[in-house]
Each structure stands twice: as structure tokens, then as C-alpha cells.
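Complex shown without one protein chain; remaining protein chains in place.
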Amino acid sequence: MFPGSFPVGVSKPCKWVNLKNTSVTTMPVKAIKTISSARNGVGAFILQCKRLDFHYCNFGGSSRGMLSFLTKDLAAFAREHPQIEIRVSPRPAKHPVIKGHYINGHEKAICVRNLEPSEIMKKTNILKEANGEKLKRTKKPVTSLNESVRGIWSPYHGDLRGV
Amino acid sequence: MKRLQLQRWSSTALSPRVRTNNRLHQQLYSTGLRLQSTVSPLQSESTISENVEDASFQNPDAMRHIRPQDTIAISLSPVEAATQSAKLAALHARLYLPSRLPLQTLARTLVDASADSNVDFNNESLATLGHDLLANYTSEHLICTYPRLPLSVTFAAMYAYVGPKTLAAISKEWGIDNATVPGGEVDPGFLQFRRVAPGTAVEDISQLQSARPYADQKKWRMTVSSKIFYDDEFGDAIKGSVALGQGVTDETARATFVRAVLGAIYLHAGRPAAKRFFEQHILSRHLNISELFNFSQPARDLARLCARENFEAPVAKIVSETGRKSRSPVFVVGIFSGQDKLGEGSGSSLMEARERAALSALKGWYLYTPINPRVPSSMEEEGAAPWKPAHIDLGEVIV
């Protein structure tokens, strides 16, 4: 120890004194119980769209593109994306609709009346790639839970450069 | 308007069980036999009857996998339904499960013991295996990466990685939905379990007794062997299981399901696949271990630590300060042992800064990580480098 310095904690205990009243704590560190938070895509990636419902009408003219899409393109789409459950059901006397159901419990619907099959495919892809959240503007391209490697700037640390 | 054929278009929404025009299923119901994918091979009806005649009276255990006729009437959906379920196939693909893991087993992981008490058809055995794998992989990761972590913090980190709350959250992030009530008509893609009856006090479930003698003596010190014997991997006492008819909570059922999935992967696709699945879904989650510590007297602990390790006694020195005797002063205090700085902390009083500095020094000690830490299970890989012993520390500071 340096001369004139003061130790931080308790000084050395006297061996000959029977320290009866000293509380013996076996666990000086207590732990805080939390749960780890998910980072989708860091390890495994879970596609957030879990179900797509395709509704069509056999009679209405606005469903013509949809019917063509269902008969020609949907099978290939389903094969490419096995992680999405696909349901096709008629909705007579209504415009055709695609509904996406997401893992966060939300659902999004796009009306595809009078659209061509290629346009419907685009809409389907929009629903597939969405994560179920409301659309919002992202200002920063990357968000991370990790701490900054350089740390948070502090006015009390670091050397001042000679001016 | 055109008439709808109800049966045809509803067939996608309902499980194959309720389709009445399917001959295969009619046949299945008539026999009432379910196949199991993992545990034992298929038994035809004749062998069952033979078994009943031969062995049942002498050996009740031989009867366990044979279901009496009355339970078949309320049995869950047949194993064949698994191959017809779009939901289940989507789940299989969503988790990138190995193709060697059949849909039938995946369907079995979704059946909780409270929904189907027969151990051959529920996920209990798979969950037991998965639970052990999870505990093993997580604990070896924590111990090898942070060899100096105090026991309580290790337990908390284990809980954060593979605790029931986390596993339940994982199953939600996988997009698993609960079946309202378990039954034969339910799509096999839903998690089936019997819920705790509404109005049941939470204490009734949690008040189960531990097997530890004098478990009610909270202040008694527990030995390490007692902890090993009576406590689980999170440092909590192992309580007895709930009575059979009582049902389980949503969290328990979901956690059991995630464990069962890992167990199923291990059985069907082997150890490397299970390890990969664990790394991708559990270990990739974010956990800041430095936030799990809660010190009461860090300065005292640090002094003890330095005495134990034969370092010079730690000394607190003011590194810089501003605004002393003002309304909002800031002191930056460093803790030094000899010429080495152990930690640094800032606070609005000298005592606060000193405590925080001692705390950061202690965390610096506890959060030591060896370079390129390896876990024992990495030796199971093909062409693994020779094993070097992992760093083993003296243990936490005991005051």
C-alpha cells in the first residue's frame, strides 16, 4: 500500500479476535433475472409472414386476374415459400383480396380488384416481405442491441489535446 | 348465384379428421389406431390383442402403450393428419428443420402431456431430452466463455437463455398458436394443452413442496451438494409436478414444446443438427451479462478479492472532477492497485463514484473471457483440434 493512502474496503481482519457478530454472506453478488431478447436474422431467420389468404369470386369480373394468378402462378409461389401457409377460399360477390397474417398477430389486407397476375404477384411479395408492423419511416438503416464499440461519449473521459 | 360446395372449399381450413368423404380416414377411425413416429414401431390390431392376452396381467408396464378403447374415442388427431396439415408443414419450413425430422414427430412435439396423458403420444419424453440438451449446451457455453462468473449470475444467465419465460417467448416468435381446447378435430399445427382452470390461484401451482428436508427454513445455508441434488439449472428448488388433471399454464406448455423440438431434432437428425439449432435460436439471442450483477458492497468485495489474489490493496483516487460544492458536481474516481487501474466510475458524490469504480473493477474481474473459448461439446465435431483445458477459476469472492 502506498504511504498516506487509504484502502477501499475493510482492512485486514485481526486473526485472534473471534468475530462472532460479523455477518457471513456467502453470496455478495445477487443476480437480476431477465430474459434474453430476440434478434431475428442474427442466428436463424424467421419469416414474419406466416399465412396468406387468397379470396376470389368465380363470377365477378374484378377477379379475373386473381383467378388466372391462382391457377397459374400460385403453385410456384407456394413451392418457393414453404414457410407460408396458403389458403384459397371463395368470397362470392366481393372483390378479390389477399390477406397476410403475421407472427406479431397483426394482419394486412390488399384488395387486388382488376389487377393483372403480374401485379398480383407484386402485391403478394409485398405482403410476404412485410413484418406485420405499421409502416414507418426508418431513418437509420441499421439498428442494433449491441453496445457501441467505441462506447458512449463522455465529457469526463479521454485526454484533452494540447491546443 | 352459384351454390357453394361447402365440403370442398372448407377442406383447406379444417383438419383432415373432419372430412367425411375421405376413405383413408374413415378406415383410420374404424380401427382407432394411431401411429407413433419416434418411440415404438407400429403394432397391428392383432398384435395388440395378443399383447393384452399375454402380458397384461403379469406386467402392467407392457400395457402402457396400448390405449384402451374408451380413450380412443376422445383421442387427438391421428398421426396421418400431420402430413395433411398446411400449418405444420409451414412451421417445419419456417424453422428450417432438417428434412429427416418427419412431420409426425413435429406434430407430436405440439401435444402437451396435459392434453394427452399417454407418454407415447405426448411430447414429454422429447422435452426431457431437449431440456437436458439445452441445459448442457447453455451451461458449458457460459462456463467456458465467462469462467469467473459468480454462481448466482450464472444461474441468472441460464434463466435468461433457456428459462421457461424465454422459451415461451421463442415459441411465440416462431408463430405458434394455441388450440383453444385439445381434441381430435384440432389441426396438428396448433399447440395442444389443457389450461389451468380459470380462477385457480397461482399459489396452488407454485406451492408445491421441494423434496429438500427443511425446505421451509429459508435462512439456512445450503451446501453445494444439496443444491446439485434438489435444485434445477436456474438455482431454484425443484418442485413436484402438477397433478394430472390440473392443466398447465401457457408458459409451461410453450416451454415444453420448444424443448421437445430440440429433443426431436437430436433424435432424428443427430447431435450436430441439434447443436446448430441451439446456436441459431438460443445462443444468438441478445443478453448483456454485465447487466445481471447486483452488488451490495462492491468496495468490500474488491478489497477481499485483491487480498485473495495477492494484489496491492485497492486505493480510490480522484481522476478528475468538476463542480465541487455546486448543485451538480461530477467526480470521476479510479480504483488503483499499485500503478494499475482496475476500474473507473463517475458519480455526483465521492462515495457514489468510488462505489461505481469498485463495481466496474469487480465486473472487469468477473467478466474475463479467455481468447477463443471452446466448449467441451466442440470436440464432437469432425476434425476438431486437440482439446486444451478450459480456464478454471478459484471462484467468486466470499466475504
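Each chain gets a letter, A and B, in the order it is written, and its residues are counted from 1.
Following the convention adopted for this analysis, a residue touches a chain if its C-beta (ideal position, glycine included) is under 8 Å from a C-beta of that chain, and two chains touch if they have at least 3 such contacts.
FYI, contacts and distances are computed from a predicted model.
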item: Undepicted complex member, UniProt protein name, chosen from "dolichyl-diphosphooligosaccharide--protein glycotransferase", "Cullin-4B", "Thioredoxin domain-containing protein" or "Ribosomal protein L20"; value: "Ribosomal protein L20"
item: From B:111, B:176, B:255 or B:319, residue that would touch the chain that is not displayed; value: B:319
item: Subunit B residues that touch the omitted chain in the full complex; value: 290-291, 293-296, 298, 311, 315-324, 333-334, 336-347, 350, 352-356, 359-361, 363-365, 367-371, 391
item: Touch residues of subunit A, complete complex, unshown partner; value: 2, 4-6, 10-11, 13-14, 16-17, 19-22, 32, 147, 150-163
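Quick note on the criterion: only the chains that are shown with their structure count from here on.
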item: Inter-centroid spacing, subunit B versus subunit A (mean Cα positions, whole Å); value: 20
item: Touch list for subunit A against partner subunit B, complex; value: 1-2, 5-10, 12, 24-40, 42-44, 46-47, 50-51, 58-59, 82-90, 92-93, 103, 145-147, 154, 156-157
item: Complex interface listing, subunit B residues touching subunit A; value: 1-2, 4, 9, 12-13, 86-87, 89-90, 92-96, 150-153, 155-156, 159-161, 163, 165-166, 169-170, 172-175, 189, 221, 279-281, 283-288, 291-297, 299-304, 307, 312-316, 320, 322, 330, 332, 335, 344, 346, 354, 358, 366, 396-399
